[in-house]
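Got a structure here, written out as C-alpha cells. Questions coming.
Missing here is one protein chain; the remaining ones are kept as they sit in the complex.
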Amino acid sequence: MSPTTRSLMSRPVSRRAVLGGAAAAAAASTLNAPFVLAQPARLKVGLMLPYSGTFAALGNNITDAMTLAINEKGGKLGGREVQYVRVDDESEPSKGAQNTNKLVVGEKVDILVGTVHSGVAMAMVQVVREEGTTLLIPNAGAGAATGALCAANIFRTSFSNWQPSFPMAKVMYDLGHRNVVTMTWKYAAGDEAIGGFKDGFTALGGKIVKDIAVPFPDVEFQAHLTEIASLKPDAVFVFFAGGGAVKFVKDYDAAGLRKTIPLYGSGFLTDGVLKAQGPAAEGLLTTLHYVEDLPNPVNRKFSADFKKATTRDVDVYAVQGYDTGQLLVQALDAVKGDVRAKSALHAAMRNAKIISPRGEWTFSKAQNPVQDIYLRKVVNGENKYQSVAHKGLADPATGCKLA
Amino acid sequence: MDRNPRLLTILAVVAVLALALVPLFAERYTIQLFTKIMTMAIFAMSLGLLVSGVGLVSLGHAAFFGLGAYVLALTSPANEGASLWWALPLVVLVTAAVAAAIGALVVRTSGIYFIMLTLAFGQMLFYLFHDAKFAGGSDGRYLNFRPTVELLGSELLSLNDRPTLFYVALVFMVATYGIISMILNAPFGRAIVGIRVNEPRMKALGYNTYAYKLAAFVIAGGLCAVAGFLYATQYRAVNPALFSWRESGLVLMMVILGGLRSRLGPAIGAFGLVLFEETVQALTDHWLLATGVFVIVVVLLLPDGLASLFQRKQPTAAEADDG
Partner (left out) sequence: MDPLFVSLQILNGIQYGLLLFLIASGLTLVFGILQVINLAHGSFYMIGAYLAFWLTSRTGSLGTAILVGLPLALLLGLAVERLMIRLLYARDHLTQVLLTYGLILVFNEAQRLLFGNDVHGVPVPEIFNASIRLTDTLSYPVYRLVVSAVCLALVFAMYLVIQKTRLGMHIRAGAVDRETVQLLGINIKALSMFVFAAGAGLAALAGMIAAPLSSVYPGIGEHILIICFVVVVIGGIGSIKGAFIAAILVGLADTFGKVLIPEFASVAVYAVMALILLWRPQGLFGRA
C-alpha cells in the first residue's frame, strides 16, 4: 500500500459484531437499528477496489487520483466531510456480491465506487440495481453495466470494453490489412473487446480468419503462436492486459512473428507493462482513450500533481480515478451534499462535463463516457500520441432502455 | 452415531430456535450473513452424508453446488422469476443426474483414487463452465429475478424479502438434516454405514455395495444442489469459482472440523468456519494464513473435530452409550 492511501481517512470494514456469534450480533444491532439517524455530517463513500492481487496497482492509482481530485477542491463533497470506507475486492467475482453487501447493506455507504474487474463490477451492478445506491465504475468495461443492465443510479467514468478496440479496425484497414487473426482471453472483457474490433473490421469489408480465445488467465501461448504462423494472416489483433500482456508480447517476439505478421492491440496491451516487455514491444500500435503525453494543459498539470502526491507516474487508471473524483465534486456541489435527493444527484451527474486529462467528455444516455480514442505507438519504451483515431466515440449500449 | 445424542439434540433445537429469532433483532447484513451460513451448512451436510455415512472422501463436491446454482441461473427466464415449484425440482434432478453419471465412474474406486478422481471431475466441470460461452465464461451469469413462490396464482412468499429468504433457508436446512437423519436411520442407511465399516463383509452378505454407494453419491449431489439453488437465489450471480476445488476443500474442512462422529458436525463446522473467516477477515488481510494454521492445529490436537469440544464433558457416559 502506498503512503498516500494509508493516509486516507479510510479503514477496513470490520464486523466485530459477529465475533460473539448470533446473540452478540443481534444485541449490537438493536442498539442502532430502531433510531432513524439525522443526516450525518459525514458523507460515506465506499471504495470497493482491488488492493491485493494482480490489479492492486490499479486500485491504488484509482483511489489516490480520486482523492487528489477531491482534495484539490478542499477535500469536501458538497460542503460535507468525507469518510472513505475501503473493501479489498481481491478481483474475485465469487466474493463480489458479498463484498458489495458489506458496503451497501452493512456500512450503508452513500456513494459506492468500484471496481477494476468486470466480473466483480457486474456483481456490484446487480446489488445496486436492487438497493438503489449510486454506483460509479472507475474502470471495469463490462458492456452490460451501461447496456442491458444500465440504470439511473449506475455511472461509468472509464470506458466500455467495446470502445477502445472499435477504432483500431479502421486504422488497420487503412494500413492495408484484410485478413486478421484475433486473440484474447476467454472472458467477457476479452469477448467484448474483440467484438468491438470485429464490428468495425467486418463493416469495412475485412475478414477475421480466426478467433483464438485462451482460458483466462492462462499464459501458455506457444501452441497458438505456432497456429498463427501456419495461418499467415496479414496482421493480428489482440486484447491482453497485465501479466498476460507482458508474456504475450514477449512470446510473440520470441516466436519470430513480430517482424513478419504485425501485432496490434487495444491500449491495455502496452499500459503499465512496457518496462517488463522491453524491446519486444517496440513499434506496437494500440488504441485507447488516453495516452501519457497527450498534448493538453489539464493532462500536464495532472501528471505533475499526481507524481508529486504519490511519486508514481500517471496512467489511464489514475486518469479514470481522477475523473471519478471530479464527477463527485461537481455532482455533490450541485445538490449541496444532499445525497438523498437521488434524482437531482443523478441528473447532475448525467449532465456533468468533465474536463479530463484525456480531453473533455460527457455522458451518453446509457451513462458511459462519449470520448475521443487515440492511436498510440511504442517508441523507446514509451507510448507516444500519434493521432485521434475516433472523435467522440459512444458505446452502442445495446439493450439499454435509459432515455 | 452420536455419542451423546440427547445433549446434542437439545443443543440443536435451542440453536434452531435462537436462529429463528435472528431476523427479529439483527440488521440486514447479519440476516444475509446467516442466510449464507445456512446455505453452507446444507452444502456441508450433504457432503457429510458421503464422508461420515459411506466413508467416501470427495474433494469435488463443489461441482454439485456449482451445478445447482448454474442450473437455476441458466433456466430462469430473463424477464421474470422462475417458479420455485418447478425450478427447485429441476435443479435437484439435473444435478442428481450428473452426480449419477460421475458417480458411476468414481464409486468404483476408493481411498486415494476416489479423492483424486472426485477432484479431477470437479475441475472438469469447473473448466466446462469456465470456458463455455453459454455459461458466461469466467465472469459467470446473473439471475435477473429471484424465483417466485406462488400458490393458486397469488404470491405466497417473496424471496426478495431478506427475512423471508432467511426463513426459507432455515426451513431447507432443517429439512436437509431431517432427510439425512431419515436416510441414516432407514435400512438403507444402516447398509451404507456397514459398507463404511467393512465393505467385503457387506458384499459377502449379498449387498450390491456399488449400487448403495452410487445411490448415496446421487442423494448427496441432489441435496447439495439445494444449497446451490439457495446461493444463486441469494446473490443472483453465479460464476465458475463455485465449482473450484478451493470451495470443495473448504466444505470438506467444515465437515471434518465439525466432527465426523456427529450428524450435526457439518452444520457446526459451517457455522464455525464462516464466522471464524468473517471475524479474522475483518482483522487482517492474511486471514487465510490464520485459517491454514487453525486447520493444522485442529488436525493435530483435535482428531475428532470441533464437535468433540462439546462432547468431552462426559466422556465416560458417552463411552457407555457407545457400548
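Labels for the chains are A and B, by order of writing; each one numbers its residues from 1.
Basically, a contact is a pair of C-beta atoms (placed from the backbone, for glycine too) under 8 Å apart; a residue touches a chain by one contact, two chains touch by 3 or more.
Every value quoted in this text rests on a predicted model; they were computed, and no experiment measured them.
Within the complete assembly, B:Leu252 is the residue of B:Ala69, B:Ala96, B:Leu252 or B:Leu275 that touches the hidden chain.
Only one of A:Thr202, A:Thr226, A:Thr311 or A:Ser343 touches the chain withheld from this view, namely A:Thr226.
Considering B:Ala20, B:Leu74 or B:Met124, the position touching the chain not shown turns out to be B:Met124 (whole complex). In the complete complex, the residue from A:Val246, A:Leu269 or A:Leu327 that touches the missing chain is A:Val246. Interface residues of chain A facing the missing partner chain: 52-54, 56-57, 212-215, 217, 219-220, 222-227, 229-230, 232, 242-243, 246-247, 250, 254-257, 260-261, 276. Residues of chain B that touch the chain left out of the display are 51, 57, 59, 105, 108-109, 111-113, 115-117, 119-121, 123-124, 127-128, 130-133, 245, 249, 252-253, 256, 260, 286, 288-289, 291-296, 299-300, 303.
By definition in this document, only the chains that are shown with their structure count from here on.
Chain centres here are Cα means. That of chain A falls 37 Å from that of chain B. Here chain A touches chain B in the complex through residues 12-19, 21-23, 25-27, 29-30, 32-33, 52, 88, 92-94, 96-98, 101-102, 105-106, 118-119, 122-123, 126, 130, 142, 149, 186-189, 191, 215-216, going by the rule given at the top. In the complex of the two chains, the chain B residues touching chain A come out as 18-19, 21-22, 25-30, 32-34, 36, 127, 130-131, 133, 136-140, 142, 160, 235-237, 239, 241-242, 275, 278-279, 282-283, 285.
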